[in-house]
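I'd like to ask some things about the structure below.
In this view, the complex is presented without one of its protein chains, the others remaining in place.
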Amino acid sequence: MIAKFFQSRGARRFRRNRIAMASLALILIYVAIALAIIVGDLLTLEDTMDRVGPANLPGSWGSQTTEKRFEDIDYYLRQVERALYRRQAGQIIPRRNPEEALKELRLGSLQAADHNPVATRKRVDEAVALFEELEEYEDLDAEPEVLPKLEELERLVAAFYRPAGAMGGFSRWLELSGGTDRQGRSIAIRAIYSIKVAIQVGLVTAFISILVGSLLGAAAGFYGGWIDHLVIWLYSTFSSIPNLVLLTLLAYMFTGSIFDGTLIPIYVAFCMTFWIGPCRVIRGETLKLRELEYVQAATAIGFGKFYILLRHILPNTAHLMFINFSLLFIGAIKSEVILSFLGLGVKKGPSWGIMISQSGQEVINGFFWQIGTATALMFGLVLAFNILTDALQDAFDPKHV
Amino acid sequence: MWAYIFRRLVYNVPVYLGIILFVMAALRVNDPIWTYLGKHATQEQYDQFAKASGLDKPFLRQYFDFLSDVVRLDFTVESWDQPGIQVGKMIRAAIVPSLALTIPALGITSFLAICVGLISAYFRGRWMDQLLVFIAVLGMSVSFLVYIILGQYFGAFWLKQHLGMDLFAISGYPSGGLTMATWAYYCLLPILISVIVALGYDTRYYRAVMVEESNRDYITTARAKGASGPKILFVHMLKNAMIPIITRIMITLPFLITGSILLEMYFNIPGMGRRLILAINAKDFPVIQAFTAIFAALFIVTNILTDVLYAIFDPRVRLQ
Amino acid sequence: MAILQVQDLVKHFPVHGGFLGRVISKVHAVNGVSFFIEAGEILGVVGESGCGKSTLGKSVIRLLKPTSGSILYQGQELSTLDHQAMMPYRKKMQIVFQDPYSSLNPRMTVHAAIAEGVRFHGVVPDTEIDDYVQRLIVKVGLQADAGNKFPHEFSGGQRQRIGIARALALKPDFIVADEPVSALDVSIQAQILNLLMELKEEFNLTILFISHDLKVIEHFCDRVLVMYLGYVVEELPCHRLHEAALHPYTRALLGANPVNDPDDRRPLAVLEGSVPSPFDLPPGCPFASRCSERRDECTIRMPPLLSRGKQHRIACYAIDPITR
Amino acid sequence: MLMTTTVKRHLRGAAVALTAVFLLLTFVLPRAHGRTQIEPDSGERPLKVLQLPMRTDGPKSLDPVRGSTVYDNRAASMVYDTLVQYKYLIRPPRLEPSLLAEMPTLSEDGLTYHFVLKPGITFHDDPCFPGGKGREVVAWDVFYSWKRMADQNNQPKSWWLFDNTIVGFNRYREVQNAAEVFDYDAPVEGFKVLNDYEFTVTLTRPIQRFLWVLAMFQTAVVPREAAEKYGTRFGRHPVGTGAFTMAEDDWVAGQKMIFYKNPGYREEFYPLEHMPEDEKLGLHLAAGTRVPIADRVEFTMFVQDQPMWLQFRSRKIGYTQIPSEYFPKAFLRRRQQLKRSFREEGIVAHAIPLLDFIFRGFNMKDPLLGGYTDKQRWIRQAIHLAMDHYEFNDTFYNGLNYVYDGPIPPGLDGFPPDGLSPNSLQGPDLERARKLMKEAGHPNGEGLPVIEYYLGRGGNSAEQAEMMQRQLAKIGIELNVHLVDFSTLIEAVNNGKAPLFSFAWGSDYPDAENNLALFYGPNEAPGANHFNYKNPEYDALYERIQVMPPGPARTVIYEQMREIVIRDAPYIGSMARTRFYLVNPWLKNFKPSEDFYNWVKYLDVDDSKR
Partner (left out) sequence: MQKPQEGLILEVRNLTTSFKTDDGIVTAIDDVSFDVYAGETLGIVGESGCGKTVTSKSIMRLLPAHLSFLGAKSQILFGGLDLARISESKMRKIRGNRIAMIFQEPMTALNPVFTVGWQLDEALKYHTDLGRKARRKRSMEMLRLVEIPNAEQRVNEYPHQLSGGMRQRVMIAIALCCEPDILIADEPTTALDVTIQAQILRLMEGLKEKLSTAILLITHDLGVVAQVCDRVMVMYAGRVIESASVREIFHDPRHPYTKALLGSIPKSGGRSEDRRLPTIEGVVPNLRNLPAGCRFEKRCSLSDKEVCQREEPPLVTIDGRRSVRCHYPIQPHQPEEA
C-alpha cells in the first residue's frame, strides 16, 4: 500500500517540491540523531547531566566579562583543588590517595592532564597565589592590568586539563558550543539529546492519535447511527474543554503514579486531545467517500461493511492522515514546551521545553544561550515540519492550499 | 427558529454533562484534601473536611449535587484556596482582565490576518504570497513561550533600561478601574505578543479560506462583469468567506476566557486563565468545577450563536 | 420469461428536521414503479435529473433498500433479503456507474479492483484469477499492461472500460448501467456503447440502461421507460419511439432534443410552468403543472399506467380513451 | 425554499438576543468589582505609599486561625496584633509587649502566666460594631480568639500550637466540637479573666514555647462581632487592632492587596533600641516616630521571579528577595558583595540567615533503607556521605546556604560550632561512602534495588533531583525520581510509600525544640515525624526538654539529641538558606526579618529617590 502510495500523483508532485524535500531531509537527520541516541548510544542520559564546566558559560563564539572569566577559572581551579584536598571538621587537609581523585576528575570530555599529585599540587599553589592576587581587585572589569594576569592564570589552569580520547578536541568544542547552563551542563549536548525526546513525543503521540482518531472517525462516518453519535459526543466533549486545561488536568492525574519519570503521561495527555483533529477530518472525508461510486460498487459486489471500510475508505484518507500526522507532530513538540513551563512536562532528562522554561530566568541576566540553542534546534524541526505539512497539503489536497 | 435554538440546546445537554463528568472524575484521581490541609494535618481533620466538603459521598451523588447547583445557578460555594470568596464572585472578578486582554488580541489578530490572508490569496503563487506564507511559517515555528520571554525582556525591560521608554508594564494589572491609559500600559504588550504568535496561524487559515473562495466560479463571473481586483477581494470574496471567518472567530471565542493562560501567568494578569491554572495547581475543587460548568455553557451558547450568524451571513443556510 | 419483475416499487428518502430531528418530510424518489425485463433485453430508463431513475436502478439491485414493493429476480423476492441472503444475487446483478472518476478506488490497481470481487465470490479458482482478470482487461479493450496501473493513469473512457470489466468479472446475468456514457465525450461515448453491445451479445446479459439522453436510449435499448418525478409516465419499444410516443412529456422530450441537422431547424419544444418540488409532490400527475393538455382530473389523481397496445403503456388522462 | 423577510427578521432578532446574552455574561455581570479609592482630604502632605512585593499568588485567608503560610501571616500581621511582638531591630529576636502593657509574669510553679492589656486599644471601625465604631479590646477577646482555634467549624490549621498546653483546653475542644453548637461562653479551666484588662492562663506543664506562640499571628486578637457577622468571609474582611486596615475589595486575589493606615492605631513608636550595625544604614534615625508611617501599602503578588525582579529594577517595588537566578547579576559572587553599579544606585543589601532545615528524609519503616541495625544504618550513612551539598549550594543557592550537621538550624541553641558535628557525615566523601556500602554488603551498590525518591514539584526541583541522581550514581545507587505536587508528596510520605523524600522545615519559633520534635516517636506520620523515627532514648530526652527553661543544661541535652539523630541518620542534611534582600533607595527604615512580619508599620518612603 505504501509503495503504491508513493507512486500516486500527489507523491510525485510532492517529490518535485525542492524545499519540501530539503525539509524532509532535515527531518530525517533529526530522526537519525534520535535513533542514534535511542539505539546507538550516541548520547546517554548521563551525558546530559554531566558537568562540563562552570555555570552559564557562553557558547563558543560568545564573549564575556572579565569578572565572569575569573569566576570560571575559579571553578576549574576548585575542581583540581578538590581532587587534592578535602574538608574535614572545618579543616582543609590533603587527600590520602589523590591519584585516584585525579583520575576521577572529569568535566565532560575534559580530564586531568597529569595524575602526579606532587607536581599538580605545586602548580595549584602557583595558580592559587595568582588567583588570590587577582581577588584583591574589587572591579576586575575596570582595571587594565588585570587582563594579562588573568590570561596568565587561564593558561596555568588550562594546563591542568586535557580533552580525553581521539575525538577529544571536537567533543570539547561541541560540549561548549552552546555554552553551559546553571548546573554547568552542556547546553549543546542537552539540546541535541532533546531531539530524542521531541521525536519520541512527536512520533508516538501523532501516531497513536492518528490511529485512534482515524479509526473512530472512519467508523463514525461510515457506520453512522449510534456509533456516530457516540464519537461526536466524545469529541465534542473533549474539544469543549480548553486544551491546556485538559492537558494540565491529565498531567496531574498521572503524577505520583507508576508512570512517573516516563513519557507515558505526556503521551496519554496529548493523545486525549490530539485524536480529535484527525477524527473530525477523517469522519468528514468518510462521509464524502462512502457516497462515492466505487464504494457502492464494492457494496454491489457484496463485500461486508468492515471490509469496505478497511479496503476502500481508510486507504483513501491516507493523505489526510499524513497531513494530520505532520500537524500533530508539530503540535506535540510545541505543547511539550508549554507543559514543561507549567512543570508538567518531561520528567527525566532534558527537553527543549524544559530548557526554554528554565532559560526564562537567565534571559534577564542577559544569558541567551540556552533559550537560543534550544529554540534554534526546535525551530529547525518545527519549520521543516511546517513546510512539509504545507507541501503535503499542496500535493494531496490542492483545495486547501 | 426558536425551536431550532431550543433543539440545539437539548442536543448539547449530553456534551455538557460529559464535560462536567470528565472534569469531576479527573479531579478525583488524586486525593486533593491533603493539599488543602497543609503540613500539620491529621487524619481526624481530613475526615472532618471530607465530610464538610461532601467529598466523602459517592461520586455519582457528588456529580448530581453539582449539576443541581449549576442548574440553580448557585455558585455560592466558597473557594478552598481562598476561603471566604464565593467561586461566582471569583470568576466574575477575573472576566474583565481576561477580556481586556483577549478581545483586543482577537480583534487585532483577526483583522490583520484577514487582510494579510486576502492579500496573500490575491497574489497567490507570486513572490508576495510566498513571502507572506514563509513569514507565517517562520513565525509558527517558534514556541509561544519564547515569544513571551523575549517579548517581555525586549518589549518592557530593554526598552526602558536602554532607551528610557517606559511604554509597557513589565507585568501586573491596574488595581483601580481600567482606563484607556492603564489598559495600554498593562495589557498592550501581552496583546502584541499574542497577536504576533497568533498571526501566523490565522494568516494561513484565512489565506486558505480566501484561496478556496478565489477558485470559485462566481469570481470568474465577477471578473467577466468587469469587477476590479479590490472589488472582488473585499466584496465578493469577503462576504462568501464570512462563514469560515465566523466559524474561526466563534470557535475561538469561548477559549478566549482561558486561552491566554501563559500570558496571564507571565504578565501577572488576574484573568480567567491564570485563575484557573492557579486553581488547578491548588486543586481548588469548587473553582475548577465552576469554571468548567460556566465555560462549557459558554461554549454551547457560542456554538448556537455561530449557527444563527451563519444564517444571517449566508442566505443559503436555513435553520431547521 | 421475465428475468426481473418489479411491482409497485417505492423508495422514499426521509428528511430529518424539526424538534429532535424527527422525519419531517420525504423525498419521493420512486413512486410505485412496475416493470419487467426479459432475459437478454435492454430496458432503457429515461428522464431528467431528479426523476428517480438512478434510485430505481440502485433499488433494483438492492444498493438501496426499497421502502415498499416487490422485486422478483428469477422468481426470487429480493426486496426483503438480508445481507447474507442477498450474496448469491450480488454476483448475478452488477452495476456500471456514471462517473468514471469516482467509480474507481484511486488506491487500487486495475487488476486489484477487478480481482477483488472475483476472489470474494470464487468466480474462478484462485490460481486462475490472474489469467482471468487479464483476459477481461483485454476483452474490454484495454492494453495488456493496464492491470498494474492506477486509475489516474487512464482517460475517462478507459476508466469506464475498467468499471465495465469489474462488473463483468463476476459473470453476472443482469447489469444496471447507470448513465454509463453521460460523462463521456461523443467519440468515446460511441466506443463504450459499442463495447457494451458486444459484451451483451457475448455474455448474454440483460441490461437496465439508465440515461437522460433520449438519443442514446433510442439507439441502444429495446424498450424504454420514461420517468417523471418518480413515476413512469410511458413505456414503449424504442424503435417506435417517434411515431408511437403519446404522453405529452415524452413528446416534449423528443421535441426539445436538438436534431443534428442544420436544415432541420425547428423551434424547439418549450415547456412552460415549473417543476414541482420532490419534497412535497402535489396530488395527481406531477407533470400537470407543465402540461399543455392538463385537465381537471390531472391535479387530483395520478393517472394509472395503462396498456395501449403491444409493449406500450401510458399514464395520461389526455390520451383519447378510445385508442387505449 | 424561500426565506421570507419575517423569517429573516426573526433570525436577526435571535442573533441580537443571543449576542446580548453573551455580552451580559461577559461584561455586565462583573461590574460589581472595584470601589472608589480613599484619598485623604489633606492636600498638604503627599501621601506616603509603599509598594511591596509578595512572592506568591497571595495569602489564602486573613483569618488568623485559618492561616498557616508565611504569606497568610505576613498579610494578617498588617491588620492584627498579637499579645507580644518581636523587637524590630534587635537580633537575635527578642520579645516585647504589643497589646500587653508589659511582658507577662510567670508564677512560681512556672505554670500560670499573668497578663495585663494596654488600656484604650480599639478595634478597627467596622459596621459589625454598634455605630460602626471600633470598641475597646478586653481580656475576654483574647480567650475568644484562642477558642476559635479549637472550633472545627473554622477549619483551623494551627491547633497544634495549643495542643496539650492549657489546662482544660483540650477537653473543652472535644466537648464543644461534639456539641450541637460550639459554645464560646463555656469556661476553660486554664483561662481566667480577672478584669477587663487582666487575665491569667494556666498551663498543663511548663512549656517554653508558649510565649513564642503568643507572637504568632494564629493567636492574634479578633473581635467576636466581626467573626460572627462575616462567617467564612471574615478571612477576607479582617477587623483587628493592627496598624493597617483592608477593605474587602482592596484584595484582588492573586494580584494585589492594598492596606490603609489605621487612623485609630494605638500610640506606638519607632523603637529606640537598635543594633550597632543599624547606624550605618540610618535605621536608628526614625526612633520615636509615631507608627504606622505609611498611609497606604500596596502588596503585589508575584508568582514568577522575573517580573518581580524587573519591577524591582524599575524601582516600582521597594525591596525584593533576590531570587537566586538574579544573584550573579547583582552580586560579586566571590565577595558576596553588592556590585558597584547597584551600590551607586543607592541599593542596599541585607542577608538574612533563615531558621531552615532542608533535608532528604528516609522512611525508617522501609524494609530496605529503614531500620536500626548497623548494616541499615551504614547504607543511610553512605548515601549521606555521597551527597555533595556544596555542589547544591553552589549551583542552586549561589553558595549562600549554610551546610551543617544535625537538625538544629544555625543561630539556635544546640547548633554545632561551624555547623560541624564530631560525627559529621558531610559529603562528598566517596571513599568512606564506598567503604560503608561494602561493609553493608552492597559494594558499589550491588544488590540494592532502585530507590524511589519523592520530591515536590516546582522551582528547580527537577534540576535538583537530577543532580542528586548524578551524585548518588557515583556509589552505584540509582534513584527513580517522582516529582509530585505537595498533596501527593504528603500522602506518599504519610503512607510510607516514599522510602526517600525531600522536605524542608522552617522553624515556627526560634527554638531548637521545634525541629527536634520532628524525630519524636509519638509524632510519627501522619504527624510531623515523617521519618517514622522511633528511638526510646531520644524520646525520653525530648520529653525532658519540653519543660526545661532555656539554659546550658538544656543545650547539652539538645546536643545529645542531635548526635543521636546524626548517628542514626534518618535524614540526609542539612542546609539552611540565607535570604538576600535588595532595597531600593526610596524605601526607608527597612530591616528585613524572616521570623516576624509586623514590621511594615515602621517603613517610610522617600519619594524624592524614586
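Just so it is clear, A, B, C and D label the chains in written order, and each chain counts residues from 1 on its own.
Everything that follows uses one rule, which is that a contact is a pair of C-beta atoms (placed from the backbone, for glycine too) under 8 Å apart; a residue touches a chain by one contact, two chains touch by 3 or more.
All values reported here derive from a predicted model rather than from experimental measurement.
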| item | value |
| --- | --- |
| Residue among C:Ile24, C:Ala85 or C:Ala256 touching the omitted chain | C:Ala256 |
| Among C:His16, C:His219 or C:Arg301, residue touching the chain not depicted | C:His219 |
| Of C:Cys238, C:Cys285, C:Met302 or C:Cys316, the residue in touch with the unshown chain | C:Cys238 |
| Touching the absent chain when the full complex is considered, from C:Asn148, C:Asn194 or C:Ser292 | C:Asn194 |
| Where the unshown chain meets chain C, residue by residue | 48-49, 155, 157-158, 185-191, 193-194, 197, 212, 214-216, 218-220, 238-239, 242, 252-253, 255-265, 267-271, 274-275 |
| For chain B, the residues touching the chain missing from this view | 124-126, 216-218, 220-228, 236, 239-240, 242, 313-316 |
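Definition applied: only the chains that are shown with their structure count from here on.
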| item | value |
| --- | --- |
| Pair exhibiting more inter-chain C-beta contacts, A-C or B-D | B-D |
| Length of the line joining the C-alpha centres of chain B and chain D, rounded to whole Å | 37 |
| Approximate Å spacing (C-alpha centroids) for the pair chain B, chain C | 53 |
| Multi-chain contact sites of chain A, meaning residues that touch two or more partners | 252, 255-256, 360, 363-364 |
| Touching two or more other chains - residues of chain C | none |
| In the complex with chain D, residue positions of chain A that touch it | 46, 49-50, 55-56, 67, 70-71, 74, 86-90, 96, 135, 138-139, 182-184, 252, 255-256, 260-261, 343, 347-348, 354, 358, 360-365 |
| Complex interface listing, chain C residues touching chain A | 58, 61, 63, 83, 86-87, 90-91, 93-95, 97-99, 102-107, 109, 113, 116-117, 120-121, 150, 152, 163, 166-167, 170 |
| Touch list for chain D against partner chain A, complex | 304-306, 309-310, 323, 325-326, 328-329, 332-335, 340, 395-396, 418, 420, 422, 424, 426, 429, 431, 454, 457-458, 460, 462-463, 466-467, 469-470, 473, 480-485, 488, 491-492 |
